[in-house]
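Only one protein chain is missing; all other protein chains are in place.
Chain nomenclature is as follows: A, B and C, assigned in order of appearance, with residue numbering initiated at 1 for each chain independently.
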Amino acid sequence: MTTTEAGATAPCESEQGGHEHATYGYHKQKDEHLKRLRRIEGQIRGLQRMVDEDTYCIDILTQVSASTKALQSFALQLLEEHLRHCVADAAVKGGAEIDAKVEEATKAIGRLLRT
Amino acid sequence: MTTTEAGATAPCESEQGGHEHATYGYHKQKDEHLKRLRRIEGQIRGLQRMVDEDTYCIDILTQVSASTKALQSFALQLLEEHLRHCVADAAVKGGAEIDAKVEEATKAIGRLLRT
Amino acid sequence: MTTTEAGATAPCESEQGGHEHATYGYHKQKDEHLKRLRRIEGQIRGLQRMVDEDTYCIDILTQVSASTKALQSFALQLLEEHLRHCVADAAVKGGAEIDAKVEEATKAIGRLLRT
Partner (left out) sequence: MTTTEAGATAPCESEQGGHEHATYGYHKQKDEHLKRLRRIEGQIRGLQRMVDEDTYCIDILTQVSASTKALQSFALQLLEEHLRHCVADAAVKGGAEIDAKVEEATKAIGRLLRT
């Protein structure tokens, strides 16, 4: 199982676990996630073009709001899959893991709220 | 003067106006803005790599929070320059323009708050 | 069991369920929640006093930020208990309920994010 950068808990294994990489809840939506992120990357490059072409500040701010909204929408999708798979799996397994998973998820939500 | 995409008011001219492009408050910080935006673009590409490599969901969410924070920090910087130049200029000129500029800026802040 | 105002799913019963009122995850922290909410109520009354006494706008905005932060902190606490009890219980029971609970929780998080 791979180690996580900052994860306080053991990452949840996939049902077909035991491979080189653990695969998490978002595995099946991987292509959709990558497509969303490439679209957001395009928005950020659009922002660079707007700054470069001296676009009116307010129009740039509107585009920043759209990019932030798209990032949060991606985060919500990821969070939903995390709750459905990793958190639910920990609940089924029982034991102390569910508390750690819920605390970890709540902290992540708190970080999203504070930005 | 260039036209704006969505601007409800006439974009504010620079003091040295009359060139091909109107240059707004953020003109002098252009390089700094572009550098910030390129760093955010790098963060978004980092997110794609994380999804691609099946990184643990919570670690991805942490990186999303960092990117959103960076975008909002860019927006605040832009807004400060807009208030200092465009809005303050409208106030000095007098007339109805200041009301329109303030309303427009407030709406932009509202859009940032709601994301 | 009581019906919910807007809840899309059946509210989760407490382990000692079957009483007149269903009691949810936050039951044990009820006193703490009420204390937090009374403190927030005090902050809102403080805001009324500030407006009434012509306090400087920026100082009022600082107090608004503090109240919003306190409300979000309360929401996070409630959400954590909801995930730990209602969502985890649905996972243990199995069946379709877990999907509905996770979707419902994600939508609630989305509403918090968008304010």
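FYI, contacts are C-beta pairs under 8 Å (C-beta built on N, C-alpha and C of every residue); 3 or more make two chains touch, one makes a residue touch a chain.
The structure displayed is predicted, hence computed values, not measured ones.
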* Check the whole complex and report which displayed chains the hidden chain contacts. => A, B, C
* Structure fact -> Touch rule applied to chain A and the missing chain gives residues 114-115
* Touch residues of chain B, complete complex, unshown partner -> 72, 76, 79-80, 83-84, 87-92, 94, 98-99, 102-103, 105-106, 109-110, 112-114
* To do: State which residues belonging to chain C touch the missing partner chain.
  => 2, 4-7, 11, 21-27, 30, 33-34, 37-38, 40-41, 44-45, 47-48, 51-62, 64-65, 67-69, 71-72, 74-75, 78-79, 81-82, 86, 104-105, 108, 111-112, 114-115
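By definition in this document, only the chains that are shown with their structure count from here on.
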* To do: Provide the C-alpha centroid distance between chain A and chain B, rounded to the nearest whole angstrom.
  => 24
* Structure fact -> For the pair chain B and chain C, the C-alpha centroid-to-centroid distance in angstrom is 33
* To do: Return the residues of chain C touching two or more other chains; collapse runs of consecutive numbers into ranges.
  => 114
